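Only a single protein chain was left out; the remaining protein chains are all shown in position.
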Amino acid sequence: MGGQVMRKLRFGMVGGGEGAFIGQVHRMAAELDGLAQLVCGAFSADAAKSTRSGQQIYHLPIERCYANYLDMFVAEAARADGMQFVVIATPNHTHFEIAQAALHAGLHVVCDKPVTLSLQQALDLQKIVGAEQAKFALTHNYTGYPMIKEARELVRSGAIGRVRRVSCEYLQGWLATDMTDNKQAGWRTDPDKAGLAGCFGDIGSHADNLIRYVTELPIESLCADLSTFVEGRKLDDDGNVLLRFCGGARGVISASQIAAGKENDLKLQVYGERGGLEWCQTQANSLLVRWLDKPYEVRRTGGPGISDAAQNASRIPAGHPEGYLEAFAQIYRQFCLDLLGAGGGDYPTINDGVRGLQFIEQVVASSQQGAVWVTLENLEKEVTQ
Amino acid sequence: MGGQVMRKLRFGMVGGGEGAFIGQVHRMAAELDGLAQLVCGAFSADAAKSTRSGQQIYHLPIERCYANYLDMFVAEAARADGMQFVVIATPNHTHFEIAQAALHAGLHVVCDKPVTLSLQQALDLQKIVGAEQAKFALTHNYTGYPMIKEARELVRSGAIGRVRRVSCEYLQGWLATDMTDNKQAGWRTDPDKAGLAGCFGDIGSHADNLIRYVTELPIESLCADLSTFVEGRKLDDDGNVLLRFCGGARGVISASQIAAGKENDLKLQVYGERGGLEWCQTQANSLLVRWLDKPYEVRRTGGPGISDAAQNASRIPAGHPEGYLEAFAQIYRQFCLDLLGAGGGDYPTINDGVRGLQFIEQVVASSQQGAVWVTLENLEKEVTQ
Amino acid sequence: MGGQVMRKLRFGMVGGGEGAFIGQVHRMAAELDGLAQLVCGAFSADAAKSTRSGQQIYHLPIERCYANYLDMFVAEAARADGMQFVVIATPNHTHFEIAQAALHAGLHVVCDKPVTLSLQQALDLQKIVGAEQAKFALTHNYTGYPMIKEARELVRSGAIGRVRRVSCEYLQGWLATDMTDNKQAGWRTDPDKAGLAGCFGDIGSHADNLIRYVTELPIESLCADLSTFVEGRKLDDDGNVLLRFCGGARGVISASQIAAGKENDLKLQVYGERGGLEWCQTQANSLLVRWLDKPYEVRRTGGPGISDAAQNASRIPAGHPEGYLEAFAQIYRQFCLDLLGAGGGDYPTINDGVRGLQFIEQVVASSQQGAVWVTLENLEKEVTQ
Partner (left out) sequence: MGGQVMRKLRFGMVGGGEGAFIGQVHRMAAELDGLAQLVCGAFSADAAKSTRSGQQIYHLPIERCYANYLDMFVAEAARADGMQFVVIATPNHTHFEIAQAALHAGLHVVCDKPVTLSLQQALDLQKIVGAEQAKFALTHNYTGYPMIKEARELVRSGAIGRVRRVSCEYLQGWLATDMTDNKQAGWRTDPDKAGLAGCFGDIGSHADNLIRYVTELPIESLCADLSTFVEGRKLDDDGNVLLRFCGGARGVISASQIAAGKENDLKLQVYGERGGLEWCQTQANSLLVRWLDKPYEVRRTGGPGISDAAQNASRIPAGHPEGYLEAFAQIYRQFCLDLLGAGGGDYPTINDGVRGLQFIEQVVASSQQGAVWVTLENLEKEVTQ
């Protein structure tokens, strides 16, 4: 960065008002590395609530709390110190129109996943991102863990050989009973707001993205068996998906929101011809690396013998645990450095969003046809951000 | 047992000669609780080798080392102190004829799994067991762990509610490369000796049995995607199977022998409406029990608060780890106590053998047809042993 | 907080310039909850370096980067938007004079530990804090973990009965070899800058504080055996201390910076008459709670069944790991809420600083006399902040 002084990037938020846990997560993650600062928001469509949230939760001046994101885009564009990117922290069904408006307003975008309600919307958005020459980050935050970056490097380097078997398990229990009165659960189990899939839209899509990030293997076909265990629920709350990857690897994704008592257990395993990798979020700072003929080793966030990619994603000396927020903040760090022209760029983009929707749609299609095999068309016409 | 003195049961072994790790396992497990004693064996079809094994490995007198199991059955029947049951520790393809001969010779049988090469053979053997009024134990040894018994009791008692999701993962890495020169690997990867399935015959069948033991839920249908990753290998060495259980539960079995670096990792998860269970063999003395609304608890072999079934299967005070041999020995304990008329009876039988072969055949059938769903006919005409 | 709008608190930093890992930690922790914002700093006594650090690391305007903390206190006092508290992130030997100057300048203080070089200095500072009616926070950050708060509540509530045995182990390996050229290691192993103790000043003091926080038991006497294993090093790099607490409990503290290969492993165990507690930093989100007659339970950050104190210290839903920064940020949250008159107050104060120096001095005194027992005088004339 030489002698140059970097100014913090200024951002606004859409959504994330009172009662929305994810708004604070975005704010903490975005600001963690000191590269960005929340300056405004349209936290709720209810003007009073938006103002209240902005002032009390985010400590913003009243004039930068908006009731309407369109107004915000306009008003902020007129300010010298106006927002430079927007964070979209609303339910899925609103992502497309907000993102579209933001992009047309010349803003860069950070958006919660899944990126849109449908694959078609995602493809449309991909075109807009390309046309607007904007940066678009999708918060598949689990890719931010240093040990996930280490896993990716181990695959990339060929150290564990050609990948044969991949599995990812993401189990939660919070929807084991009917939770429609809960704000978080309400929209996630409502097809109008969440989209085609419940559990697989919310967390199965993270598993898909994590596998893709680490192995870089496209899925060729899949066979999905989704279930809805809680009576009256309209979307899947559990499922298992068989995977066949381009190149011959096989795998399985299990995701559940009715695994009673489970918190948020995300586990990834990758086995190649010469070694294997295991990672789970409850032990996020460790990566087990297994070999055919020597003891397994445990690589650690910030520890010795890790790749540059993993070391660069470690903020504090080894042994001081880094958690979910720190991983989430990696997405923002890579995004902000990219915006600032200071490196970065290792974050999920609109292309991941497109792939994610394709995965969700094909999972649902497979399951609805009786859990049959469906092929995933090659959609890899990615935009360069 | 009152004032009555129990005499040790006397048994012979078929197979288990030099180079066969499982023979010693059977001997140690069978003798652990002091209820049985190895008195003879036909350890190899090579007479000299059988004698050598019997004398050097098992410390038996030369006259009780036989070259032929048929000779052994005849000779031992003529002795007052002759064998009372036989342990069959040979490759799969010989189980049927040895077991049949033993049963006709009036012996009780302990047999390695899978019980036969085909479902038809298993059904035939089931009839013979029924006709001979014999006891038949199948060494699905993982059901012998105290914490597996605890898991079963928790399901049976209704404590975790109706079961919704089940998964079992059994991953090994020892066949990640071509191992045909290895004695253990040789027959396990040879269809003539192992049967229709490789990985799923050897360890996938354990996963199936473990699920059945703990949940008591029959599989209604399944969809299996088996793979063979090592070039030239004729049987599957990896696979994932989607499961639908009678009554609505869903699940998945993953098994692999090419998960590079994995030792012998068997993991079971069961989630019901009100709680969940997690067990893995690397932490065999712990059972995680999760609840909807309180901290999870860890039940321990021999520890406080466990069921009678689990307590009775614990031999030493809590905190002194019990391992694989101790679990294996539970099968023998339950079998011997049954033979002695002193209780027991909690061990896998010929009926489990029939179910196991049905599972194997249907897994292979599903996979060969392109990983489609196949239905498992209700074979539950069990013999009472 | 009613309808009232809280403004972020503004703070400056002394120290924490280029090469100082702890400066960024303070910034991230202080800002995490959105209650405070770094507005200025005297990051180095070298003016150019201070400016460079302020601009490039902290993105501050040049006019708020000072070469001298005294200048900073004066200049900031003249601004309407001037700093309200100071963070002291310098080596130990400078804490006293900076803190004294800040307090006299009407600032509140957050200070790294140990608070001063000597007990006498700490007592002097305690008087000044009392006289100035200032708030003073000491960054014994490990007390910020939600599960440490849960542990404290379990002791306080009497749930585990009267405490009998306490142990705390804090092992690092980074000073296993001579590291005098390393900036972090240099001053920590230099008596002029670190004070009487090396390992026990740096991390043994954390162990002492953690025990005190959780059990609230004063140490009555101790017997310390300190060692210096690396040749040429002037301060202890390892030691074990026997403890006798007021009221009869016994315990031991082990601390090391030469435990080769250890990262930063902090482990606490507390056993009472009816139950026991175990916590370690590598599994910071879990607290093992053992009971005499039932399975042990694992309480989790944000999970069910935890105390209000622990729940309030959890930021995100259970299962999303919170780490070191989040715990560190609890100190700032409690301090800021206290400053804002909005609750808070659960943070280490100057009184903890006094106790800490007493512990360090007595540990060193004991060891220097041949590891004999020394009594800790009751210094509990605490100031009310």
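Read from first to last, the chains carry the letters A, B and C; within each, the first residue is number 1.
Assume contacts are C-beta pairs under 8 Å (C-beta built on N, C-alpha and C of every residue); 3 or more make two chains touch, one makes a residue touch a chain.
Nothing here was measured: the structure is a model prediction, and the numbers come from that model.
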Which of C:14, C:259 or C:337 contacts the chain that the document leaves out: C:259
Of B:149, B:164, B:188 or B:300, the one touching the omitted chain in the full complex: B:300
Where the unshown chain meets subunit A, residue by residue: 289, 291-300, 303-306
Contacts of subunit C with the absent chain, listed as residue ranges: 160-161, 164-165, 167, 169, 171, 173, 176-177, 223, 225, 227, 229, 238-240, 242, 244, 250-252, 254, 256, 258-262, 269, 271-276, 289-292, 296, 370-373
Absent chain, residues of subunit B that touch it: 1, 5-8, 21, 24-25, 27-28, 31-35, 52, 55-59, 172, 174, 262-265, 281-285, 300, 303, 315-326
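Note that in this section only the chains that are shown with their structure count from here on.
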Distance-maximising chain from subunit C - centres being C-alpha averages: B
Fitting subunit A to subunit B on CA atoms, where both chains share a sequence, rotation angle to nearest 5 degrees: 180
Whole-Å gap between the CA centroids of subunit B and subunit C: 55
Chain centre separation in whole Å, for subunit C relative to subunit A (CA means): 34
Touching two or more other chains - residues of subunit C: 300, 303
